[in-house]
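Removed: one protein chain of the complex. Kept in place: all other protein chains.
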Amino acid sequence: MKFGIVVNEGPYQHQSSDSAYLFAKAAIEAGHEVWRVFFYHDGVNNASKLTEPPQDDRNIVNRWTKLAEEHKVDLVVCVAAALRRGIREENLATGFRISGLGQLVEAGTKSDRLVTFGD
Amino acid sequence: MSDVKKFMFVNRKAPYGTIYALESLEVVLITAAFDQDVSLMFTDDGVFQLKKGQQTKGIETKNFSPTYRALEGYDIEKLYVDRESLQERGLTEDDLLVDVKVLSRAEVGALMDEQDVILSF
Partner (left out) sequence: MLHIINRSPLADKALENCLNTATGGDILLIEDAVYAATKGNAFESRLRAAMGKFKINVLRPDLEARGMADRLVDGAKLVDYAGFVELAVANKTCQSWL
């Protein structure tokens, strides 16, 4: 089954990034495809390569990058939401791309299931 | 886009206190531009998004409420409001800045069951 995921909250501030990641991982482990994760609202902060958590904490940004590299997950950051919050090409982590809201609509039309994580 | 799906946007949050209502509206407009079947549901504090007379000068924030009136121009005509949420907040249909269909919770639930994609922010 083809899953799309939406993440609406920033990492560390809210659990939604962790929940979304763990859901994506479980879906892949069960043999499903997670073809796209769309980051919206403060969720765009998941894509900042300037993120530097303490050593003993999980690295949420790198976790997404690894998921994209290993499982071809398309990590899309909403351009309008990103520009508002200072996320641009210059500080975009590997595996993410910036694009328009049309990609979210497409995640809705082309996924068998769309699961949203937010506040 | 060839595949048309029924998208419902469920709005449960008040405007201005957080950005959700505004950014949700941006998705609604794009979804309609992609020729999808769009409907909007306002429930809980989301009904406050449609309150007439919003004046935002004092908070130095853009008043985006006129956009709800412009939705018709994008062929977005399915606006629904949960009656119980209105009543709980001391509002009536006359307080709202657009024409909506006021529904009972049972009707809201039945409408949700008809959707292909339900988004909430």
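Each chain gets a letter, A and B, in the order it is written, and its residues are counted from 1.
Keep in mind that, in the parts below, a contact is a pair of C-beta atoms (placed from the backbone, for glycine too) under 8 Å apart; a residue touches a chain by one contact, two chains touch by 3 or more.
No experiment lies behind these values; they were computed from the predicted model shown.
S.K.: Among B:A14, B:L29 or B:I118, which residue is in contact with the omitted chain in the full complex?
M.R.: If we include the chain that is not displayed, B:I118 is the one touching it.
S.K.: Considering the whole complex rather than only what is displayed, give the residues of chain B touching the chain that is not shown.
M.R.: Chain B touches the missing chain through residues 10, 12-13, 20, 43-44, 82, 84-85, 105-106, 108-110, 112-113, 115-118, 120-121.
S.K.: In the full complex, which bits of chain A touch the chain not displayed? Write them out.
M.R.: Residues touching the hidden chain, for chain A, are 1, 3, 8, 15-16, 19, 22-23, 25-27, 29-30, 32, 113-119.
In this text, only the chains that are shown with their structure count from here on.
S.K.: Tell me, which parts of chain A touch chain B in their complex?
M.R.: 6, 8, 40-41, 80-81, 100-102, 104-106, 108-110, 114, 116, 118
S.K.: Would you mind writing out the residues of chain B in touch with chain A in their complex?
M.R.: Against chain A, the touching part of chain B is residues 1, 3-5, 7, 19-20, 23, 26-27, 30-31, 33-34, 36, 116-117, 119-121.
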